[in-house]
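In this view, the complex is presented without one of its protein chains, the others remaining in place.
First chain written, first letter: the chains are A and B, and each begins at residue 1.
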Amino acid sequence: MNYPTELQYSRDHEWLRMEDGVAVIGISDFAQSELGDVVFVNLPEVGDETTAGEPFGDVESVKAVSDLVCPVTGTVCAVNEELLDAPEKLNEDPYLNWIIKVENVTDTEELLSAADYEATCTH
Amino acid sequence: MSYVPSTQAQRQEMLRAVGVSDYRELYRDVPEEMLLDRELDLPAGMSELEVSRTVSAMAAKNTLFSTILRGAGAYDHFIPAVVKSIPAKEEFLTAYTPYQAEMSQGVLQSIFEYQTMICELTGMDVSNASVYDGATAAAEAAAMCRDRKRRVTLISAAAHPDTINTVRTYCFGTGDELRLVPMKDGKTDLEALKAMLTPEVASFYVQQPNFFGLLEDADTLGEAVHAAGAMFVMGCNPISLGLMKSPRDCGADVAVGEGQPLGMPLGYGGPYLGFMATTQKHMRKLPGRIVGETVDAKGERAYVLSLQAREQHIRREKASSNICSNEALCALTASVYLAVMGPEGLRQAAQQSMAKAHYLMRGLTEIEGVRCVYPGPFFHEFVTTLPKQEEVLSALERAGILGGLPVEGGVLWCATEKQSREELDRAIAIVKEVLAK
Partner (left out) sequence: MKLIFEKSVPGRHCDLLPRCDVETVELPEGFRRETAPALPELSEVDVARHYTELNHRVHGVNCGFYPLGSCTMKYNPRIDEDMAALPGFAGVHPLAPAHATRGCREVLDTAAKYLCEITGMDGMTFQPAAGAHGEFTGVLLIKQYHQKRGDTKRRKIIVPDSAHGTNPATAAMCGFEVVNIPSAPDGCVDLEALKAVLGEDTAGLMLTNPNTVGLFDQNILEITRLVHEAGGLCYYDGANLNAVMGVVRPGDMGFDCIHMNLHKTFATPHGGGGPGACAVGCKDFLKEFLPASALMDEPGHIQVRAFAGNFLVVVRALTYLLTLGREGIPEAAKNAVLNANYLMRKIQGTFEPAFDRICMHEFVLDLSEYKKETGVSALDVAKSLIDYGMHPPTMYFPMIVHEALMLEPTETESKETLDWAAQVYRELYELGKNDPEFMHNAPHHAQIARPDEVRAARQPILRWQKP
């Protein structure tokens, strides 16, 4: 299992990276592995407001669906539309394939370092 | 008789194997005070012959009409023999939901074929495996069109009253609002609709042909709905689609309808079939079961229940509908009907239904005091005024004819390909005779 150290993680298995004040958000390797083959991703629209700790979409596998929980409060400024046609990218590389970008971030959940996050997953 | 095959001796042997002395011990978790300490107040069990006599006697208390000139949501079309025999086959009849694809390919393929036929009829891209009936299909369509911002549903007052009431009930459930678009001359009032298409409106439902048999100007209604950013839902009579422009060509986003005319008996209201189809764009919002094509481990074509993550058993309280079954056997019936009718047979059924209804209308309205209540083209139903309504309908009944349905303003008549010219002439003559008195 891969836990890149340059990222921060939420307890709901999302990762976050700040790029020029914009939060780039995806799901962790652990999350994609638990889900199994991802078959569809429900994405928000650009301009939607997100709230830290609240769902902004969900990911579907054949027999499960999981909420995507946003670690930050802000405004969606980009969604990765490639995932609509190729949801398997989340299985192939969950860190390269981000899900949404959020700007105007006003609040952030308490986030974990790679090591702390790994500890919660292997617990 | 309880259909329990084990003999008394075997039952004793099985109780011993389980380690109990009697049946009471099997229920040891049930508190004593709760056990029913008496026999049920039901008649004693019967042999098959006695049951057959008893239930047949109930059926005999109904009046069977040789000619049915009443529709209003339940239509008396001709049902070919093979449409009855195929769904009665033991395997189709007694299978459960096809959860185990490896032993249910027959059911799955038949549904896949049904979905294709519904797409062909409606012009839509995706059909589900069916829902309970036309009224619930309308209610499910309203639910699938709602999103966070648009919550209000509009429905034409010229839709079937049971459909309106069902949609209203579903809206009552979720706490959403239903607004009735008034009608003018028996059809949806376009100007009223335009005024009601506010930004909180999610969808508008129109029935085509409508409850009074009239053809709605669906294209124009659809344009108005889309101009306001809402979704356009059409409830269609499937037989009429053999002749009429498809809902897709009228601009509908969701096409639904009552599938009963496709080979299902009147049956005092059910089981019937709700069909439901939409465009590619809204595929993942479509509720209910859907069958998809895939390949098996050997690379052979195979069918499975697909897109299951939309469904209640996975989404639980987040699912937009709790539906977890379909009307598979009715969908099979409709498929067999459409297969034996073919495109030409379906067109004939539609053409003849329309022709007979117009023949009946002309015959009736030649009678003094009987005239069409609404102007405008109709398919196979129409409303006329009818003096001495009760007397006329009783006279028809005595002749084995179920006349039209009394509705506000007159009587709603219906004819299908099933009635011969002779039958229609006879009905017209009786009406004439009673009114001549």
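Here is the rule we use: a contact is a pair of C-beta atoms (placed from the backbone, for glycine too) under 8 Å apart; a residue touches a chain by one contact, two chains touch by 3 or more.
All values reported here derive from a predicted model rather than from experimental measurement.
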Given B:74, B:158 or B:435, the one touching the chain that is not displayed: B:74
Determine which one of B:21, B:169 or B:198 touches the chain that has been left out. B:169
On chain A, where is the contact patch with the chain that was removed from view? 37, 39-40, 60, 62, 87-88
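One rule holds in what follows: only the chains that are shown with their structure count from here on.
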Considering the complex alone, what residue numbers of chain B touch chain A? 284, 308-309, 314-315, 318
Can you list the residues on chain A that touch chain B in the complex? 39-40, 42, 60-65
